[in-house]
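Shown here: the complex without one of its protein chains, the others still in place.
After this line comes chain A, so read on.
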Amino acid sequence: MRRSDPPDPSVDTDRSASGIRCPYCEGTNTNREHPKGPSLCRSMHFCHDCEEPFEALR
């Protein structure tokens, strides 16, 4: 696959990588830990405010 091709959406991992609102404490001091989550439409994040991992739809 040529690099100049548009990225496959499944590996388009740049979107919304940090600052996602934590569903537990509503903090936004968060980071994405991994682009893939328990299902294809979710990614794994970590909240530094409440120190909980959470999922986000992607």
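By our rule, contacts are C-beta pairs under 8 Å (C-beta built on N, C-alpha and C of every residue); 3 or more make two chains touch, one makes a residue touch a chain; residues count from 1.
Keep this in mind: contacts and distances are computed from a predicted model.
Protein name for the hidden chain, per its UniProt entry and selected from "Energy-conserving hydrogenase (Ferredoxin), subunit B", "ABC transporter permease", "Metal-sulfur cluster assembly factor" or "Acetolactate synthase, small subunit": "Metal-sulfur cluster assembly factor". For chain A, the residues touching the chain absent from view are 1, 5-6, 8-10, 16, 20-24, 38-42, 45, 54-58.
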